[in-house]
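What follows is part of the complex, with its chains left where they were.
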Amino acid sequence: MTDLLNPATDVDDGPVPETSRADWTSDQEVRWCPGCGDYSILTALQLLMPELGVRREKTVFISGIGCAARFPYYMNTYGVHTIHGRAPAVATGLAMARPDLDVWVIGGDGDMLSIGGNHLIHALRRNINLNVLLFNNQIYGLTKGQFSPTSQKGKVTKSSPVGLVARPFNPISVALGAEATFVARTHDMDRHHMQDTFRRAHEHEGAAFVEVLQNCNVFNDGVFASITKKDVREDMLIDLQHGKPILFGSEKQYGVARRPEGVVIVDVAEVGIEYVLVHDETIRNPSTAFSLSRLAKTPATPTPIGVFRAIDRGEFASSVSAQIREVQAQVGQGDLGDLLRSQPTWEV
Amino acid sequence: MTDIAEAPSAPALDEVIIRFAGDSGDGMQLTGDRFTNASAMFGNDLATLPEYPAEIRAPAGTMAGVSAFQVHISDHDITTPGDAADVLVAMNPAALKSDLHTLVPGGTLIVNRDTFEERNLAKAGYDHNPLDDEDLAGYSLIQVPMTSLTKEACAEFGVKPRDADRSKNFFALGLLSWMYSRPIEPTMDWIESKFAGKDLIIAANRAAFNAGHAYGETAELGSQRVIVKAAPLAPGTYTNINGNTALSWGLVAASQLSGLPLYLGSYPITPATDILHELSKHKAFGVTTFQAEDEIAAIGAAIGASYGGSLGVTTTSGPGVALKGEAMGLAISLELPLIVVDIQRGGPSTGLPTKTEAADLLMAMYGRHGESPMPIVAARTPSDCFDMAIEAARIALVHQTPVMFLSDGYLANGSEPWRLPEVDGLPTIEVRYATEFNMVDEDGNGTFWPFLRGEDGNRPIALPGTPELMHRLGGIEKEDGSGNVSYDPDNHEHMVHLRNDRIAAIPVPEAELEEGSEGDADLLVVGWGSTWGAIAGAARRVRVAGGRVDHVHLTHLNPLPANLGDLLRSYQRVLVPELNLGQLVRILRAEYLVDAQPLSKVKGQPFTAGEIQFAITEALDGPAGHKEGVTA
């Protein structure tokens, strides 16, 4: 019998052709509100893809439902706009069946942390080779403005007319609590930072989780403005760089240092540069990364962006197929006739 | 066929129904299984009915903990595990109390006398020893001190009494093997291989078995010894198979026949979990199994794999299907192949997880929002699960649609001898994928339209990885042809009809009357699923008694066979036995406006042939087209 596992994997397709942004742009009219942050994320990816040295036909975007989840329509790749919350599940099946593909998962904070929260944390735990981009606008956009699991406490929305009672998830903390091997944050106002982050996610073997702070200018305008606007960024965004001390501010006058209760922001001049934490994405213990995720409680205080954690750990889909290969190496390809005779038989 | 040299002269019975009942910890399922296998190897036709509690291990000795296994063996072709037992083996008082009602009047009752002591009697709720009761006078009671005899027999091999106790089921097996002249070797071989390396256990089980066998020989049970000759089965290689194994193998076969890797996305649930277990073993066939975090993820992953070019399957039971409705709708909208297996169990809600029922048919038909039609097939016997799995795959792959496969707890766990098919004779399943442009765009360039249908009405599936054919799919309404999102009213109406019509147009075999039917009887019995055996058995009996009854059994529930309406209308009376409150019967009435009547049983158990026989006889006597349903 033939070897049925992942037939597509072994084909040699020759060198990857050069592409431009236009090659990655589908013929579909983009239907986000004018001014929506989703546009710049789309641009960042369409511009990045040609640099990644991947094939369009080997690239698949899977999304759930929401404004963010419209994303696949606009990429000239394969794509499926599935149902609300289930994109990580569908993508998991695809990535297992087809390890040759580069699978991206796109969804909003409602899609991936509310209805789809469980699929997300399990995909991260399994460490399956997906690039998961969560567009966090702290609101339900497509259904016109209800709070989401990342909306700030007290937020007034259509479904919380006198203010939201519950406290939000911190997507980075959730991901780290779920054993994610790659965890990062970027934002829709900085194309280069997005591209650097997406590139890293793409390169990661296993599940790469990226929170993209995204402005919904219709239902939650400016919610990240106090940290992402050009003129405040230096003071409000803490750009994590592997191997470098964590510094920020116009003169790099602020830094992050360890304290018993976790990491805190310090005045470098006060504590001395030697006490400033040197960022290491690769520590296997996620405690420091977790601690960094707790620095900012609301998008109004200095907030780390960049890669919090990036460690190597067995990728799920390839381990699953490796098991299959191993069994096949031991007992050979299955034979249907033998299978039918694998229980006691008798002749009549 | 194995030869039974030792009992040439025992009187022959044409069939016998034996029921092993004991505590969950007594190994009754294993005992029944071994007896069944020996009988199968011997050449009997047979059918089995395992029944076990929902608890992993209910408190020892209680009624809740009773586990039973009924096996029907015969020298002719049979279809059910039997209406009532000829022999009941009761390993403890609770088993006697809970299962005595299954024994025919005058039947043989074999008890493990050692267990009828105060503590066990109390646990079973007896305030005295029932073995002393007059009630038992109507049975042929055989009291055997199985526990002590087993311990004795084991002692010489140095087995401790406590450990020896665990082998008493082999004593029972030995005794019954002697009584029914079963071959010994298959059991001995099995003990050797199953417990390989554990010499003491092998010794204990062998000793117990031999002691039981010897007990029959020596303890004046001579008169009890009979033989049930081999059945005249068609020549071939046979194995004894249950429904879940047959289904698993059928899926593996479908994968081989279609050349697509098999991908199972599943979440454990009784009685479907064994399929996950079984397929997890078949990595040699390139089978990927994925135990997902829940049922929705399971079907989601199967859809993803199917989109990637695998044969995507998800297996579950009713509560799981109830969760998968939205995702099935997605697969319908995407027009992707998928198999959804529902091993039905007692409902509603958690219901009776380990019991059988067939009350998910209407959910299979309608359990999704919007107009979302989906083909449905159902297996009729354990081994039929193999064929129907291939059929489900054929429909899914050729017609690019999710397919519901209905089985139930009775088929899943029940077993029957199965003549192995010729592997080379199985028909291949042709799957074609798009590899080229099928359209020219405004600028005259080649382009790909994922919903531009071919002559067969199928949309062209281009697998991811296919150069140039990049496209996007989604669950929002799409324009036929281009596949672009479309809110156009006329297109929506067109697509709704199209999705409906393309499923309705799937060719399915004509409905054919079952063997023994004449075509013009006074009553037509319409069945589906696991009721086949009981209906067939009942129809035979009715015919023997001079009644005129025909039987048609549906394997395809959606679409229904094209000739079914005419067939139904050609009968004065139509009776539809179902393990629900009347679901197929509603479909038939709506579809064909025939006054088909339900025969309903919802006890968590399969129909007996007797129950259906009774209903047929009643119906034959009643007026044609009568109004009220009957309840078994």
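A and B label the chains in the order they appear, each numbered from 1.
Following the convention adopted for this analysis, contacts are C-beta pairs under 8 Å (C-beta built on N, C-alpha and C of every residue); 3 or more make two chains touch, one makes a residue touch a chain.
Since we're looking at a predicted model, the values are computed, not measured.
Chain composition of the whole complex (per this structure file, using the shown labels): A x2, B x2.
Here, only the chains that are shown with their structure count from here on.
Averaging Cα coordinates per chain places subunit A and subunit B 43 Å apart. Residues 1-2, 37, 40-41, 43, 186, 190, 230, 233-241, 245, 249, 252-253, 255-256, 259-263, 265, 282-288, 290, 292-294, 296-298, 300-310, 312, 326-327, 329-330, 334, 419-421, 423, 441, 463-476, 484-485 of subunit B are the ones touching subunit A in the complex.
Residues 1-8, 13, 26-28, 55-58, 60, 62, 65, 72-73, 76-83, 86, 89-98, 100-101, 118-119, 122, 320-321, 323-324, 327-328, 331-334, 336-337, 339-341, 343-348 of subunit A are the ones touching subunit B in the complex.
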